[in-house]
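A single protein chain has been removed from this complex, and every other one stays in its place.
In this document, chain identifiers A, B and C correspond to the written order of the chains, with residue numbering beginning at 1 in each.
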């Protein structure tokens, strides 16, 4: 599959940044799942640009559910949500026609699509498309919550400002739900300052997002080629800007000995648990009942207002690019709800495979 | 799909550590690709335990091609390679029956398969299965080489001993091909010493593997849900012990500004290239013509000879595990050819999708 | 996959008969394919109810392309077409709430979706959904025509009135393109009479549709599990009312000896052809370069105005159903463009797999 994800619960995204509408189809969800439009709106609000740190492109995300929901519940048929594009200013992009933006998809897309791609605002590669993903993801998220599975994401690092890692996961996930700027420690101000500083310098910053999932049973995932790490990372790397995914101790494992890194099994209230969670809740590609914990590396937003060197695809000459559109100096806050939505959809798929199509109801 | 990988070129693995035979089916390869059994044997030799640092389980890997090859070339029909298991000592495992090894798949598999799993030597989760993967991967590797695409892997880090990163990639890949211990700088001795030190202490070490691909055209990969990063990472996370995958600067992006991290476009011999390669050759999920570069975090081999705490699944009591089987104190050297094989198979699939089933011939 | 079809070119349908809109996403089409909205409209017109023989539900099918097309050509990104539902009269259905219509999907859907299905007008099972399929299919059809591949469908039989089978296929396909009532021989009047007769009797008629494809190269299809017959039949059986698919002589093979049924190879203008085409252009699941010819059995439209016995799902009692909605006494004419569209999409997928994603451009 190409622009689709999943085996039993299948997500398909379509739309371009400056097209009429963007949309997502989520097929294979159990029938009977309650659909709360206010919750969808709230999730979209978390992804929407806001405050001083985000792009000036502000759209209401007036979504509409065109199929798959009847009397407030999923029907089991493909669920499609559409969101019109309203605040598009193609003129910002037209001046840079033929000038691929460094570290953006422009050039790779130009080769792949032989010049036929819709280059306005990044076209189908635009982060704008994730609005539709977040809309359908909200339904998946709510369905999982009803089963006791909770997903939390926070900015673990933004530039050189670090949040604390998950420790008391359940409480921290709960606390994060009500925050617009998702951090655990009181470091919103420091991070915001660093982002604004970058903007003033016509620059941008990268970071790391940490995600935890609690309440996921042991036994989810497949040994070869659909490991839980594999299906999650495949989904996550679709999000523009994510360039690394590590589970549990991840790259820190390199510095550990087996005797330090192994998670010993123990009994807690007669349940089998591990005393540590270096493996991030996954052994052999399969969940082991501990919280799933992973980090995503996010590169600095490629759109910066400093002049950059590029090559003019129309003339074949080197050229200087000066971006003047509306950009985020740090996309990382807005990626958090996208990660959360995508993880929810992947887990719905995995659980539907394991327990059947109706289990999530 | 479960134990299968790919869309146009499809890999299926089967077998258990202590079963009769292990095998791999590679379906969808172009007809007419030369199959060089000596090259397959050479690749298997690279994966085989050797020297002082590896497990004492030594098997000849007497593979046989049972289908899909005729007159020395692929036929286009499914190609199956089988390798008998010979040096199995189930008794080593029987003593620890019911005692899941920490950080191994044992417990997660026990839950997933409801106690019906073949637990001997890790069963289907065993690294042993990768022998079959390397055997069919050798054919993919050779097919790509004939198209000018080369893949190199080396141990970037083993415990606290670091190799140098890829710099002169073409030359380094070539040099690595003739090495049994794949490192770029002259640090084999230092790494070996660290591994033996760990073994003496009944312990094991982790590390990082770096991989580079040269000669891959721009335009390979899909924007959403089959990004090149996504399909590669999904494959890589199937390899036991890999817990993190980062492309280009990966987690180091967090410390960079956009103005530092962006890869400016330039002309080199009239070809569009980038002046740096922080993105590891992939933009928006699609190859941009620069070398693909990525790192995999490898956790310390979970099998250590020190006593470990676990829970007896038969009695439901906490217990102490004392492993006495034959183990690798560092699996990392042997993972290198597996990574290489898997990347080759993923790229064959991507290129077959892009250029058609016969392109690789 | 569920509501999706294909491997390299992937169709996803969504929407319900009485929902806001219906839609189709066609992903994986080559970039650069011309999109002719007038041709799409013309194909939709062929599917639309018309004349005296069809349902009184008449909708303009005011489609809009919301993604995947830029400057009049496909971009290579997912192409979505939406069609609003306008002429819905749910009241017609509300009276029969809880009364599954015999030979319709109502009861099976009720069990499958546990009562959460949108039952109005057949919901997601409605033939209405095929409008979106025909819209995207028109693009596939045009792309194939540009490659010299032509698809023709006609009503081979309607009740007891029979058309002649394809003989001079190229000429007949061309002639059929301009006909609203797709038959080869001058039997429109006789068929129409039979349909109206059935309507007067509150009844409906079934029939057989014959399809031919010319210009398809030899070598398309896979031996096991993606035979050309298999992928076509899988697609065709999704069309409501199709209950049989036979290729070439199909069920007539039972009466033939091998010496009569075998298609001998011969040379025609130095090209290898067969003297007869009992196999309908497919041997071993793979096209052999002869025209693909197959028949689809279409059951009588289940919606009839005579009283029918059913069971009330709300009360659990047997009941009598009296339909009063707007129905087609013979759906067969309107199925022809749906078959044609679906075959075009399947062949685009097969050719993209064989020749690569860009071949169709």
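FYI, a residue touches a chain if its C-beta (ideal position, glycine included) is under 8 Å from a C-beta of that chain, and two chains touch if they have at least 3 such contacts.
Just so it is clear, the structure is predicted and the values come from calculations on it, not from any experiment.
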| item | value |
| --- | --- |
| Where the missing chain touches subunit C, by residue | 1-5, 7, 11, 13, 100, 102-109, 111-112, 124-125, 129, 157-160, 198, 201-208, 217-227, 229-231, 233-238, 240, 242-267, 270, 272, 274-275, 278-280, 282-289, 295, 297-304, 306, 308-311, 316-318 |
| On subunit B, residues whose C-beta touches the chain left out of the figure | 1-4, 8, 10, 12-16, 19-23, 25, 27-28, 31-32, 64, 66-68, 70-71, 73-80, 82, 112-118, 123-124, 358, 361 |
| Interface residues of subunit A (partner: the chain not displayed) | 7-8, 77, 223, 353-359 |
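What we mean here is this: only the chains that are shown with their structure count from here on.
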| item | value |
| --- | --- |
| Distance between the centres, which are taken as Cα means, of subunit C and subunit A, whole angstrom | 38 |
| Multi-chain contact sites of subunit A, meaning residues that touch two or more partners | 1-4, 13, 112, 124 |
